[in-house]
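One structure is given below, represented as structure tokens, and several questions about it will come after.
Our next item is chain A:
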Amino acid sequence: MPANASDPASPENGRSDPGPVVRFEQVTKRFGDLTVLDRLDFEVAQNEKIAIIGPSGSGKTTILRVLMTLVEPNEGVVYVDGEPLWHKPANGELVRADEAHLRKVRKNIGMVFQHFNLFPHMSVLRNVTEAPIHVLGRSRSEAEDQALHLLDKVGLGDKTDQFPSQLSGGQKQRVAIARALAMQPKVMLFDEVTSALDPELVGEVLNILRDLARDTEMAMLIVTHEMQFARDVADRVVFFDSGRVAEEGPPSKIFSAPENPRTQSFLKAVLDH
Partner candidate 1 sequence: MFDWITFTWDMEFALEILPQLLRAAWITLQATVVGFAIAVVVGLVLALARRGPRIVSWPVTFLIEFIRSTPLLVQLYVLYFILPLYGVSLSAFVTGVIGLGLHYGAYLSEVYRAGIEHVDKGQWEAAIALNFDRRRTWTNIVLPQALPPMLPMFGNYFIVMFKETPLLSAITVVELLQTAKIIGSRTFNYVEPYTLVGLIFLALSYPAALVVNRLEARFARQRQ
Partner candidate 2 sequence: MGIDLLPTLLRGAGITIQLTLASAALALVVALIAGLGRLSPWKPIRILAGTYVEVFRGTSVLVQLFWFYFALPLFGIRLDAFAAGVLALGLNVGAYGAETVRGSILSVPRGQIEAGIALNFSAAQRMRRIVLPQAFVMMLPPFGNNLIELLKATALVSLITIPEMTFEGYSLQMTTGRTNEIFLWLLLLYFAVAYPLTLGVRAIERRVSAFLRA
């Protein structure tokens, strides 16, 4: 569902029709004999908030990892902001991208991981400033100002000098969110960011994401098992099954009147337990 051509969204893009920010075109990913993504077509509009749901092993993580350039697809093309991600044009053909091309396109994407993956040898502040300084070339003071602002926003303005080992899981995940935001990506990926947390810490992270979804321009791809949360934040819910989009639509439709029997049984299973 590409954005409407008359939509004045994304002014920094400069183009009259911004087009989808992410487009998967017939993307296939196999691990050995197992086909995890099966000729997948999938688009994300600018500014769109998408919740991805589906049974375990259906390929949800794999889509995010393909988009983050952590997993290379076997077939198909992924476009980010109109540019091929895993390929680059050469003599009118698409050839496998090199590291320089990957870095250029990848700067549009950010990711928050299930297990945080904070850098244990850096303070909270440095976790957030390290990439802006060394990747984006910001000055230290500029990066620190921005980091303090972001850490405030996730409620950790007082933890800047702590190390990750001194934080709770929920705090770690909030630092990881600030760290990813500091790179100002156009698309942010969230892979089950609350599933490694103790139940009482889930809420604090979900609230941050709710605020973020409301306030930001960036597109968000959120893999989650929290159905109520998906319903609250998503413009569109995508139900994944066996590496394909089995059903998609606005939350009201998917959660209230799913059509696909697979969606129905999946929702019944997760909502009933």
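In picking the candidates, the idea was that all candidates are chains of the complex that A comes from, given by their letters.
The working rule: a residue touches a chain if its C-beta (ideal position, glycine included) is under 8 Å from a C-beta of that chain, and two chains touch if they have at least 3 such contacts; residues count from 1.
A quick note: this is a predicted structure, and the numbers were derived from the prediction, not measured.
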| item | value |
| --- | --- |
| Among 1 or 2, touch partner of chain A in the complex | 2 |
| Touching residues (chain side chain A, partner candidate 2) in the complex | 68-70, 99, 103, 106-107, 109-111, 113, 115, 117-121, 130-131, 134-135, 163-165, 179-180, 183 |
